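Below are the C-alpha cells for one structure; questions will follow.
Note that one protein chain is taken out, while the other chains of the complex remain in position.
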Amino acid sequence: MIPVDYYIILSAILFTIGALGVLIRRNPLIIFMSIELMLNAANLAFVAFGRSWEITSGKPFYTGQIFVFFVIAVAAAEVAVGLALIVEIFKTKKNINIDEMNSLKG
Amino acid sequence: MTSELIVFLVLSLVAISSALGMAFSRNAIYSALFLVLNFVTVAVFYLLLGAPLIAMSQITVYAGAIMVLFLFVIMLLGAENLAPLPQAMPWQRPLAFILAVTLVVESIYLIFARAQLDTVITAPDAAANSMESLREMAMTLFNQFLLPFEITSILLLVAMVGAIVLTNREKRKARA
Partner (left out) sequence: MHLSETIISLAPWLVFAPLTGLLINLIFGRRLSEKAVGTVASLASGAAFVVSVLLAYAVSINHGEVMRWRLAEWIHIGTLNLDWTFRIDSLSTTMMLVVSGVGTLIHIYAIGYMHEDVRFKHDEGRYTRFFIFLNLFIAAMMILVSGDSYMMLFVGWEGVGLSSFLLIGFWFEMDTLGRPSWANSDAAKKAFIANRIGDFGFLIAAFLMFWGFGSLQFDQVFAGASSLSAINSPLTVAITLFLLLGVAGKSAQIPLYVWLPDAMAGPTPVSALIHAATMVTAGVYLVARSAPIYATAPAAQYLVAMTGAITALFAATIAVGQYDIKKVLAYSTVSQLGFMVAAVGMGAYTAGMFHLITHAFFKALLFLSAGSVILGLERGHHHAPSSPTLPPKGEGSHRPLSPRERARVREHHEIFDPGDMRNMGGLRKTMPVTFWLYIVGTLALTGIFPFAGFWSKDEILLDASLHFTGIYWLLTIAAFFTAFYMGRQIWMVFFGESRSEAAAHAEESPKVMTLPLVVLAILSAVGGGLNLPFEGFHNLGHWLSYTLGEVESLPLDLTVAGVSTLLALTAIFVSWLLYGRTPLQAGQIDPLKRLGLVFTGMENKWFVDEGYFAVIINPFKKISQFLADVIDWRFWHDFVHDTLIVGTYNWLSTIALDHYADQKGIDAFANWLGTATQWISENVRKIQNGFVRSYALAVMLGVVLILGYLIFK
C-alpha cells in the first residue's frame, strides 16, 4: 500500500541526482551514466503512472510499460553511438575531459 | 506503516544512495557499479509495480548489456581516473548544487501540494504475472504501437551503422 506520490518523488530525486551528475562531472563517461540514470528515473515514473491508471480504471493498461520499452531501446542506440563517439574523441585528442571540448564557443 | 511501505523505503534509500554514489565516485568503475546497483533496485520497483517484463528487460538490457559496454569502454580507454584539471568554471559546482536542491524541493512541493495524486499502489495480483498479461502487452505493442516500434527498429539500425562508421574511420583512412 504505497501512495503513488512516493514513486514520483523517488523518480524526481533520482532525476535530480542524474542532472546533478551531468552538471558537476567532467568525465564524459560518468555524464553518460548520469543521463542513463535520468532516463531510468523517467521510466520509473512511467511505470508508476501506468500502474496507477490500471488501479484507477480496473483494466489492464500497458502503455506506460511500452513507453519504457521504447526508452530502453532508444537508450541502447544512444549508448552505442555515444560510446563510439567517446572512443573516437579519445583516439584523436588522447583525452576525454568534457571541458576541453569547447570548440563551439561563441 | 505496512511491510510494503517498509520495503519501498528501504529500496528507495538504496536507490538514492547508489545514485549519489554513481554521481560522486572518483573512480568511473565504481560509478558504473553503483549504477548497476541502482538499475537492479529500480527493477525491483518494476516488479512491485506489476511490470515483470520491464523488470527483466531492465536487468538484462540495462544492467547487463549496456553497463557491460560502459565498463568495457572505461577500461579500454583507461578513463577510470582522469587527471584533475583546473576547473574551467569554478562557479558551476555550487550553482549546480543550489539548483538541484531547489529542483527537488519544488518537485516535492508540487507533487504533494498540487498534483493531487491520491491513488495507492497495491501489490500486483497473480494475473499480472501470467502469460496472458504478456500476450496482452504484445498485442498492444504490435497493434497500437506498430509504427513507433518499426521506427525504433530503424533507429537501432541507424545507430548501428553510425557506430560502425565512426569506429571504422581510421581503417578507411589507412586504406586510402
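By letter and in written order, the chains are A and B; residue numbering begins at 1 in each of them.
The rule is simple: a contact is a pair of C-beta atoms (placed from the backbone, for glycine too) under 8 Å apart; a residue touches a chain by one contact, two chains touch by 3 or more.
Just so you know, these numbers come straight off a predicted model, no measurement behind them.
**Student:** Would you indicate which residue among B:41, B:107 or B:152 is in contact with the undisplayed chain?
**Tutor:** B:107
**Student:** Among A:19, A:44, A:71 or A:86, which residue is in contact with the omitted chain in the full complex?
**Tutor:** Checking the options A:19, A:44, A:71 or A:86, the one contacting the hidden chain is A:19.
**Student:** Among B:11, B:47, B:69 or B:96, choose the residue that contacts the chain missing from this document, as touch is defined above.
**Tutor:** B:96
**Student:** Mind listing the subunit B residues that contact the chain we can't see here?
**Tutor:** Residues of subunit B in contact with the hidden chain: 88-89, 92, 95-96, 99-100, 102-103, 106-107, 109-110, 114.
**Student:** Taking the full complex into account, what residues of subunit A touch the chain not shown?
**Tutor:** Answer for subunit A: residues 19, 22-24, 26, 31, 98-99, 101-106 touch the chain left out.
The rule is simple: only the chains that are shown with their structure count from here on.
**Student:** What is the distance in Å between the mean C-alpha positions of subunit A and subunit B?
**Tutor:** So the centroids are 5 Å from each other.
**Student:** Quick one: in the complex, what on subunit A touches subunit B?
**Tutor:** Residue positions touching the partner: 1-10, 12-14, 16-21, 23-27, 29-30, 32-34, 36-37, 40, 43-44, 47-48, 50-52, 54-56, 60, 62-66, 68-70, 72-81, 83-88, 90-91, 95-97, 99, 102.
**Student:** Okay, in this complex, where on subunit B does subunit A touch?
**Tutor:** On the subunit B side, the touching residues are 2, 4-5, 8, 12, 15-16, 19-20, 22-25, 28, 31-32, 35, 38-39, 42, 45-46, 48-51, 53-54, 57-58, 61-62, 65-66, 69-70, 73-74, 76-77, 79, 82, 85, 88-89, 92-93, 96-97, 99-100, 103-104, 107-108, 111-112, 115, 117-122, 124, 133, 136-137, 140-141, 144-145, 148-149, 152, 155-156, 158-160, 162-163, 166-167, 169-170.
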